[in-house]
Structure formats: C-alpha cells, structure tokens
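All protein chains of the complex are present and in place, except for one that has been dropped.
Up next, chain A:
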Amino acid sequence: MSIYLLFAIGFKGGVAVDAAGPGGTLALALLAGVVLSFALPVVAFALLRAMTRLSPLDAAAVAAHYGSISIVTFVAGTSVLDAAGIAFDGWMVAVAAAMEAPAILSALWLVARSGTGRPIDGELWRDILLNGSIVLLVGSFAIGWITGQPGLDRIASFIVAPFQGVLCLFLLDMGLVAGRGLRTAGGILRPGLLAFGILMPLVGAAAGAATGALLGLGTGSGMLFMVLGASASYIAVPAAMRVALPDANPSIYLTLSLGVTFPFNLTLGLPLYLAVSRMIAGG
C-alpha cells in the first residue's frame, strides 16, 4: 500500500506541475526544504539534551528522524486540503522528497562531533540518497510531469478514485503497528521524551510556517510545509540509523516517531497546521 500511495501522490504532483508550470518558487522551495531538513535535527538535538537524559548518540539518532519527513503524514495533509477544497502546489511532493535525506547527514555530523559513529561509505551514501521512497516519489513525479493530464486520464481509475480508501486502510494498519510498538516499548517513554515527541513537531511546524511565509506560499502549500517540518520519519531514517549508528537504541526513535509524533500529527497537528496556515496566508 505504501508503494501505491507514494506512486499516486508523486504522479499527481507531477501532473499538477505540468499543468501549472513549475514557476520560480519551486527552486527556492526545494532549497528551503533542504535547509530546513539540515537545521531541524540540530534544534531537536539541543532540545533532547535539555529535556531528557539521552546520550549524545541516542539524541542524534532521534534528531535525524525529526529533520526528515513522514510521507504518510504528508499524504494525509494533502487529503485534508482536498477535503477542504484548498489548492496546493503539486511540486510540494518534490520538496517532500528533498527533505528525506539531509537530516541523516546532520545527525551523523552531530555524532561525529562527539567522536563516535562511523564514516559514511559508498553503500551508506546510496542507502541515504537513493532509498526506495525517494526513488519512487521522484520517479513517479517525473513520470507524471512528462505524461501530464493525458497520462493521468489513462490511470485515473487506479490512482484517483481508490486513493482515499487505500489511505484509510494504510492509516488503520499504521495505527495497529503504532499501538503494538507502544505496548512493547512504551516503558522507554519517560515524561521528558514524551514531551519532546509533542513539542518537536510544533517547533518543526513553526519553522515550516516561517519558511512558507518567507516564500510567499498560499494556504495549502504553507500548511504542507508545516506538515513536512512537523512530521518525523519512521521508514527511511530508521534504516539509515541502524546501519550508521547501530549502537543507538532503535526502540527510542521508533517509539517516539511512530508511537507519539505520528498519531499526534494526524489527530491534532493537521487541523492545527491548517488553521495556522489560514491565518498566515489568509486563505
């Protein structure tokens, strides 16, 4: 189902760019997304060191997740916008893809400063920059851009009509997984960590809102920038962390990103980010 969702959102984003043109904001938005992804782990690391007793290694591993993004949260955000009838720029999908990897490099830099960690070899670079979700998202975006509306018309019955249903099913499955994770690893969630799991998405959303406002984005794209800043990775970054920082405790970062921040963003975050984006952009 995740392959379907990535393909559908990437393809539709590419078609939207073909229809409206990329515009000058695309390059700036991509650059801003990369800078945000590099910067958020540094903020998260500082917060974790202040709020919790995590070691620098564990704090850096957790921080990487909060600089990267959750594409499912992003997809849910686009569905909220669709339901509210609010338009957003199709190229926000490309911004999402661009924000997947830089946070991993920031985290490895944070660890290297403390003298631990391991050097990044060629295979790790490949894992970081060419992980499945990035390739699928960028690839489907490019295909959507190239084939345009005629391409979408040919597969609309596959990627448009069933999209909401598949998303519901996927979110239900993710809820079950998050619930299992909380049950088995909930013991690690001390008050400081739990507070971080709620506070950090708000900090990331605020940074995303500021970025969107600086770029002059509309309500829809501004909200999606907030979602990207607020969400935490639980697929690409954990895999990279297991390779690059095997001594970091995976229970901490997986439980926080999937068990705390993911449901927070879906239940309270998305309506909040939409309301704030409406206030900023006046939509």
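Definition applied: contacts are C-beta pairs under 8 Å (C-beta built on N, C-alpha and C of every residue); 3 or more make two chains touch, one makes a residue touch a chain; residues count from 1.
Going forward, contacts and distances are computed from a predicted model.
For the chain that is left out, the UniProt protein name among "Phenylalanine--tRNA ligase beta subunit", "NADH-quinone oxidoreductase subunit H", "Nitrogen regulatory protein P-II" or "YlzJ-like protein" is "Nitrogen regulatory protein P-II".
Touch with the chain that is not drawn comes from one residue among A:V111, A:M241, A:L266 or A:A281, which is A:M241.
Among A:R53, A:R113 or A:R180, only A:R180 touches the chain that is left out of the view.
Contact between chain A and the unshown chain involves residues 123, 127, 174, 177, 180-181, 184, 234-236, 238-239, 241-243, 246-247, 250-251, 254, 258.
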